[in-house]
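To start, I am sharing the structure in question, which I have written as structure tokens.
One protein chain omitted, others in place.
And then chain A:
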């Protein structure tokens, strides 16, 4: 066995949960082109201004769907998220008329993931 530190993409489908008047996804985002990339603890490249998942609520829709903390969100429902401001990202995730969001995320993993992907 060997260790590889690399990133792979994953598609995650989150069904929003209705809480009162709001539809929530159950995670928090950080980053954006108007933010300070050096403060991002999850990025490998400290100039990366992409949107990262900073927190996942326990038992929330995001966790159920398989989103993990530290994931970088590349696309939301086809919309690019690599070159957006923080507020733009938030808006794209919280559209009131969408009940399901399909995310394309990039995750960094080690050896185990390699074996898993090889096996699956």
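Operating definition for what follows: contacts are C-beta pairs under 8 Å (C-beta built on N, C-alpha and C of every residue); 3 or more make two chains touch, one makes a residue touch a chain; residues count from 1.
Here is the rule we go by: contacts and distances are computed from a predicted model.
Asks: If you look up the hidden chain in UniProt, what protein name do you find among "NADH dehydrogenase [ubiquinone] 1 beta subcomplex subunit 4", "Cytochrome c oxidase subunit 5A, mitochondrial", "Centromere protein O" or "VNG2A protein"?
Replies: Of "NADH dehydrogenase [ubiquinone] 1 beta subcomplex subunit 4", "Cytochrome c oxidase subunit 5A, mitochondrial", "Centromere protein O" or "VNG2A protein", the absent chain's UniProt record names it "VNG2A protein".
Asks: Considering the complete complex, identify which of A:35, A:75 or A:108 is in touch with the unshown chain.
Replies: A:35
Asks: In the complete complex, which positions of chain A touch the hidden chain?
Replies: Residues of chain A in touch with the missing chain: 24-25, 27-30, 32, 34-36, 39, 54-55, 57, 86, 90, 93-94.
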